[in-house]
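A single protein chain has been omitted; all remaining protein chains appear in their positions.
We call the chains A, B and C, going by the order they appear; numbering starts again at 1 in every chain.
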Amino acid sequence: MKDAAGDSRAVLRERFKRARAFSERLCEPLETEDYGLQTVVEASPPKWHLAHVSWFYETFLLRPFLPAYSVFHPRFEHLFNSYYEQTGAGFWPRQERGLLSRPTVAEVYDYRHHVDAAMLRLIEGCDVADWPRVAMRLQIGLNHEQQHQELLVTDIKRHFAHNPLRPAYLKDLPQSPLADPAPLRWEPLEGGLVRLGLDSSGPDAAFGFDNERPRHRVFLEPFAVADRPVTNGEYLEFVQDGGYQNPALWLSDGWAEVQTRRWRCPLYWEEVDGAWQLMTLSGMRPLNPAEPVCHLSYYEADAFATWAGKRLPTEAEWEHAADAVEIAGNFVDDGWLHPRPAPDGAGLKQLFGDVWEWTGSAYLPYPGYRAPAGALGEYNGKFMCNQMVLRGGSCATSLDHIRPTYRNFFYPVERWQFKGFRLAETLK
Amino acid sequence: MKDAAGDSRAVLRERFKRARAFSERLCEPLETEDYGLQTVVEASPPKWHLAHVSWFYETFLLRPFLPAYSVFHPRFEHLFNSYYEQTGAGFWPRQERGLLSRPTVAEVYDYRHHVDAAMLRLIEGCDVADWPRVAMRLQIGLNHEQQHQELLVTDIKRHFAHNPLRPAYLKDLPQSPLADPAPLRWEPLEGGLVRLGLDSSGPDAAFGFDNERPRHRVFLEPFAVADRPVTNGEYLEFVQDGGYQNPALWLSDGWAEVQTRRWRCPLYWEEVDGAWQLMTLSGMRPLNPAEPVCHLSYYEADAFATWAGKRLPTEAEWEHAADAVEIAGNFVDDGWLHPRPAPDGAGLKQLFGDVWEWTGSAYLPYPGYRAPAGALGEYNGKFMCNQMVLRGGSCATSLDHIRPTYRNFFYPVERWQFKGFRLAETLK
Amino acid sequence: MKDAAGDSRAVLRERFKRARAFSERLCEPLETEDYGLQTVVEASPPKWHLAHVSWFYETFLLRPFLPAYSVFHPRFEHLFNSYYEQTGAGFWPRQERGLLSRPTVAEVYDYRHHVDAAMLRLIEGCDVADWPRVAMRLQIGLNHEQQHQELLVTDIKRHFAHNPLRPAYLKDLPQSPLADPAPLRWEPLEGGLVRLGLDSSGPDAAFGFDNERPRHRVFLEPFAVADRPVTNGEYLEFVQDGGYQNPALWLSDGWAEVQTRRWRCPLYWEEVDGAWQLMTLSGMRPLNPAEPVCHLSYYEADAFATWAGKRLPTEAEWEHAADAVEIAGNFVDDGWLHPRPAPDGAGLKQLFGDVWEWTGSAYLPYPGYRAPAGALGEYNGKFMCNQMVLRGGSCATSLDHIRPTYRNFFYPVERWQFKGFRLAETLK
Partner (left out) sequence: MKDAAGDSRAVLRERFKRARAFSERLCEPLETEDYGLQTVVEASPPKWHLAHVSWFYETFLLRPFLPAYSVFHPRFEHLFNSYYEQTGAGFWPRQERGLLSRPTVAEVYDYRHHVDAAMLRLIEGCDVADWPRVAMRLQIGLNHEQQHQELLVTDIKRHFAHNPLRPAYLKDLPQSPLADPAPLRWEPLEGGLVRLGLDSSGPDAAFGFDNERPRHRVFLEPFAVADRPVTNGEYLEFVQDGGYQNPALWLSDGWAEVQTRRWRCPLYWEEVDGAWQLMTLSGMRPLNPAEPVCHLSYYEADAFATWAGKRLPTEAEWEHAADAVEIAGNFVDDGWLHPRPAPDGAGLKQLFGDVWEWTGSAYLPYPGYRAPAGALGEYNGKFMCNQMVLRGGSCATSLDHIRPTYRNFFYPVERWQFKGFRLAETLK
């Protein structure tokens, strides 16, 4: 006779195995040499991701809950901690993650398999009394691995784009036919006093991160959002209209970045012999005007909106608009690894998948938010300053990772994720 | 027979003369050598402030509205522009404002008097048709000069504190007797759907900056705020409890700054022979436990709140709490140039004056906000990213400059203003 | 019937094959992951060295002299150029050599073998008219490859020492027994008008670099040199006497580096549980007092000499002292890859091999020096500023690479080569 926990264990065991396998599948196209690359500080080596997600299980599940667990290597606690100050082991400097040829790739896979075996023992054998806490941490661990799967995709793209040979991660990725963007339509919403965020956690609560909680009320004035993200074709008009040369369109900090970093177009765009191309995970391709524009900073999204006489939606507006929309779209599961043109038809499109959408909201705690105690409390709470919220997931996100309440966050200057944006406007 | 504009002209003329005189009065205690100092990039030389506020009138009033106005010096358009990209003249790099011995102090005063005379001609003689725009820009110019008067005070303090001789700006400033802080009390507020910001501008509208508009609705959950700001005595407990050594209390970016900048206490605190002192505008003084703690970054305010199990109020909470409170307190007009202990009595105290209060809100546009067109539109709008809102004015602010809706904003790392904070908590 | 050129071709062909094979042999102990490492800007990835030396033959021999030579890859001209401005292809930034996972290690070996085959065709088949120039450039190419073999050893050591796991390049390298240093003896020399440098080049001239020429006269006052380099044991006394805390011993620029870089001992020394160890190519080992001290900057060598009341020899003194000494010692050929204690016996010891010896001479042109024309002229001449001369070769140098006239040069701050020093003094 099975009890609920038994069911849950079987389900989580399968999800664990699937998640673990998917990380490794994403690395299959890599050469051994690719695993160690860190071309910019914000993008980690694939090898580091593979090890770090394993460190996470080791630190938050195996050490505290699996009796007689023997760590794979005593220094990995230090080498593969990302930023948790409260574990006591410190962490190897982020900017030096690419400077370690050892452990080798093979050793990191051994580490993974050591952790896998122990995790399966824990899932199957842990005390009933421990199970609720184990299950909750395992949920976090799985979602954490999914986040790093997205980073694997975006970081590999970043590293390969740095190489003047512009190598392809996968030569034969599918490709959307070149087309002009469909005309943009506006979707009006009434606003009013709406609810935002996830219901407070409990035994039956759906999984969600602490930063999505608590559910709370927000008042919205009437507004409209565009039915789809801004496209390459539209953004090219901004570029050709001198958008990157006109300080009047830019936030002050954004204009400083444009000048310091000599930005003239989104990340991965290149003008080659007078024609625009962009770097993709299958190498260089011609710019497709119908695809959502991608790999933009918040500053570029904001400057485009100013140029267009519009603005970005707030995260409350975005979530309110997304509330009634089915979670479907172009996710990592689909294997395109690149945004696709908006589908035909009425209604709001591409809220989920394709590109993360910059909102005009700073990443701050919801009213009543409290970070959990201990090192796991560092997961989301300590980053609630200087970053902006993005919503909806991208073509590098797993479908079962995303929710309407999901809050992603990055510094305004960062561009290497699949980030685009959707326009909004206030209605009178 | 006088018309409304006539009245208004007389009033504004007097306010203009008063504002101009006050800037110069603030500089009276300076030696000639002090006028050119720029010890840190964010704090400008007094000479630069005196010239820049004059440049503002010249650029936005005299050149466009006073026929046959002759500029004092053709290069001042470039030298004393702060950051307006759209004036066409560019600007001397901010970090090099202290590298100009010429124009001399005497020449800058000549420049001021040249502008003063022209401004009086403009105020008295300008066309009735132009007057509304002139009057509105003059209001901005006067408020702008008041903002720089506050900066004169805080920048002089910053520069003098950098000198190992710790010179006094004014030796004989009044001083509060050393005392322990009064016990802190909590003021509960119901929240609900409240209104925030200034009514939209019009001929009868009170003066306010564009960033305070439009007035709009915000929903607040029940909350409580402390009756007074956190004091030196309370903050010292945090310091002595190892607050600056415990990463668990800090935002991630804050902890990075603590380590990089080796922060161990607020700006201007010094431990001298085992006793805490602080640098003031009258030189070094013993730390007074009853005074509001001051010269803190947002990170330090937030870390203290975390340590205390509380949080900072949002700007909406702050403004809602301040709505019914009389605008009174310790302002620059009082001549203390230093925060004073909270007065006795019930109710919310020191919302206005003493110290600017960090809120937990990012500086972002209100719903429906549009920056004005042209260079003047750069005044507030282009800074709406990466900064946090502060409220209520300080002991370096002019009383008639402040309003409950007034939004000040600084980067979280900046400490040289008179900045403190007040605790808040969410009620269930 | 063979002519002289025929002989010479056979000799050079064998030397070419030997040099090429030795580079690859040095890389045999590496994992694929190790090939791409660049932990500090001055130490290149092994993969880069393997490719760059091939680029050298391709650029200076195959392209100009081998008819119908087809380059292996059109971009390698750019990727593997080190610093030759005059080739026209530019060069990938030195500090980013570790950021290229492609070409892979296997592709770089393919590149090598492509070049090898072409070079053998050139050596065997080139016109008799071309042969003298080909032979001379081939000599340079072979010596160039030997220089990079030394860099392979020192760069691998640098990269491995950066890894907190302190991996061994070769676990089973031989090791000298721990011992105290033999007493230091002084060798007096009379000096006078001596000759320095290589005889001017000609068909029969021995190979040498342009910077060793022309042979010229120098006047030397009487001096004495130590019979062997300073040892770890002696240097440890300096460390324990507070040498790194006493500015009076240091050159001004050196003292600035001590403070900025927080130097407290030579590179690779570590105090572990109160005992000194050092990182070697076979991992961590206890400090051996009898071995020559190694991996020092010029500043440290000079500070020790000041502390000891002595000085470093000039390069003229060194060369004059070395003139009559047999070229023998501990070279890379011996396979220790680490300095060894001085042998017993009279006379000057260890002038050749073990450690490069810092001299007190700046790297400047000899009287009458002219850099050759064209890109090859950049080999040595353009570095004649800001660097100091080192003499004698090290345990990572090939025996047949070194001569008494050989001038090596590095910036005074650099420590990652096998660099030590010998004391000298002026005699009255």
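Quick notes on this one:
Note that a contact is a pair of C-beta atoms (placed from the backbone, for glycine too) under 8 Å apart; a residue touches a chain by one contact, two chains touch by 3 or more.
What you see is a predicted model, and the numbers here were worked out from it, not measured in a lab.
The chain not shown here makes contact, within the complete complex, with B, C. Contact with the omitted chain, checked across C:W186, C:W255 or C:W276, is made by C:W255. Note that of C:R18, C:R133, C:K171 or C:R217, the residue touching the chain absent from this view is C:R217.
Of the listed positions C:A68, C:L193 or C:A324, the one in contact with the omitted chain in the full complex is C:L193. Residue positions on subunit C in contact with the hidden chain: 83, 85-86, 193, 216-221, 223, 247-248, 250-255, 298-299, 302, 311, 314, 360-362, 364-365, 367-368, 377-378, 382-386, 412, 426, in rising order. The chain not displayed touches subunit B at residues 31-39, 75, 78-79, 92, 96, 98-105, 159, 162-165, 167.
Keep this in mind: only the chains that are shown with their structure count from here on.
Shared contact partners of subunit A and subunit C, listed by label: none present.
Subunit A and subunit C, compared by their mean Cα positions, are separated by 47 Å. The mean-CA centres of subunit A and subunit B are about 38 angstrom from one another, to the nearest whole unit.
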